[in-house]
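Take a look at the structure below.
Of the protein chains in this complex, all but one are displayed in their positions.
Here is chain A:
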Amino acid sequence: MKVTIKSWTGVASWRWIANDENCGICRMSFESTCPECALPGDDCPLVWGVCSHCFHMHCIVKWLNLQPLNKQCPMCRQSWKFNIH
């Protein structure tokens, strides 16, 4: 007997490749959205800092805007720089 698979329709869930589960700012899961967004994924992406912490982009941007002088990572207090891959 020979079994040939012609096509396979599967189901998968996507997730961010990150070293944490939740956004440190809004406490929502990364795969969920920041409080302001409705749609996850492309519409509410993650960003990484050089300190290797990552957040919802909208969350960290909002945070940084609230910091008058030193833009710091809310987790480790190092000055924030976006880590562009």
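Everything below uses one rule, namely that a contact is a pair of C-beta atoms (placed from the backbone, for glycine too) under 8 Å apart; a residue touches a chain by one contact, two chains touch by 3 or more; residues count from 1.
Keep this in mind: contacts and distances are computed from a predicted model.
For the chain that does not appear here, its UniProt entry gives the protein name "Anaphase-promoting complex subunit 2", which is one of "Signal peptidase complex catalytic subunit SEC11", "Anaphase-promoting complex subunit 2", "Splicing factor subunit" or "Small ribosomal subunit protein mS33".
Not every partner is drawn; the one left out touches chain A at residues 1-18, 29, 31-32, 38-42, 46, 48, 85.
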